[in-house]
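Removed: one protein chain of the complex. Kept in place: all other protein chains.
On to chain A.
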């Protein structure tokens, strides 16, 4: 996985952790009729999906992903030893 693309996933994490330190969020405000903190967190909850979808779109996975029906591999030395 190429790391620069993965950095998009960090954006919502920074947004969440900065919540108490943003005066326009952490105050007695209402956005769309609900508390600004709650609205901010809901927005970035959706933003997490957006950022991970972007990472998924940009990153070329070269790992184990194509083993959907490969259940034969489940019987491994670990299980055989146990049996």
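Assume a contact is a pair of C-beta atoms (placed from the backbone, for glycine too) under 8 Å apart; a residue touches a chain by one contact, two chains touch by 3 or more; residues count from 1.
In this section, contacts and distances are computed from a predicted model.
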### Task
Could you check which of "Transporter", "Radical SAM core domain-containing protein", "Sodium:solute symporter family protein" or "Sulfite reductase (NADPH) hemoprotein beta-component" matches the UniProt name for the chain that's left out?
"Sodium:solute symporter family protein"
### Query
Which positions on chain A touch the chain that was left off?
1, 6, 9, 12-13, 16-17, 19-21, 26-30, 33-38, 40-42, 44-46, 48-49, 51-53, 55-56, 61, 63-71, 73-83
